[in-house]
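Structure first, then comments.
Apart from one protein chain that is not included, each protein chain of the complex appears where it belongs.
Right after this comes chain A.
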Amino acid sequence: MATGHPVVLPGETIDPSLIPSHPKNPLRLGPGLRHIPPTDIVPTVAGQLITNPIKNSMWIEYNSNRYIPSPNDLILAQILRSTTDFYLCTLSPHTAPATLPHLAFEGATKKTRPILQPGQLVYARVALANKHMDAELECVSSTTGKADGLGPLGTPTATSTAGGGCAFDISLGFARRLLMARSREEGGVGVLEMLAGEEGGGLAFETAVGRNGRVWVGSDSARTVVLVGRALQETDRGGLGLEGQRRLVKKLVREMR
């Protein structure tokens, strides 16, 4: 383990030399840290302390299974039911439902709004997360008014032709790695590229990764959906590296033929 990224337990004191200081930017605290005024910064979970001196930020890197909503997260929600003004959706089992307003879709008005059935999967962004209120979701960017890829999943739309799909459960840490801009270099996940590339024989599929530990895989072929989903879940549970992922993809593709 790199000495620059120490493992911390809840309540431990962080060595002041590790806290980044920047002449202009304010210090930003990420997940797993809390600030006890005036000066104490204390970890609340067990994990690795990561600091970024350029952005003047610090956070705890850890893995868990229970999603706690926070603003601007991309999540995969399932519609529970509809009320007069919004849909109620689940983000994780046994938690209070999140609300998705009927008007939070691209081009939605009072007269034209998407009709979603209970059970339908929606790719959405967390607009509002407050501990005293249920989380609020949106499928449209409030600044541009565009969907930007958000919206109901599994129905043919202008950007997607895949008819069927399926959602798979993964750990939150793995979802975070999949969502990284350069997931292969930074997150060490190349399984999707491999499946679509040479090792997987050029499978055609699309995915939507939710920060709440769910990933949707869509494809015209049900076999491909199951194969991609299994590859993702096994990569997550087995903690496979890039070489392990390559071997897994080859094995799964061979079994499918």
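Keep in mind that, in the parts below, a residue touches a chain if its C-beta (ideal position, glycine included) is under 8 Å from a C-beta of that chain, and two chains touch if they have at least 3 such contacts; residues count from 1.
To be clear about the criterion, contacts and distances are computed from a predicted model.
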item: Listed names "NADH-ubiquinone oxidoreductase chain 4L", "Transcription initiation factor IIA subunit 2", "Exoribonuclease phosphorolytic domain-containing protein" or "V-type H+-transporting ATPase subunit D", with the criterion being the UniProt name of the chain not displayed; value: "Exoribonuclease phosphorolytic domain-containing protein"
item: From A:K24, A:K110, A:H132 or A:R182, residue that would touch the chain that is not displayed; value: A:H132
item: Those residues of chain A which, in the complete complex, touch the missing chain; value: 1-2, 5, 7, 9-12, 32, 34, 44-48, 61-66, 68, 93-96, 131-132, 173, 177, 187-189, 237, 239, 241
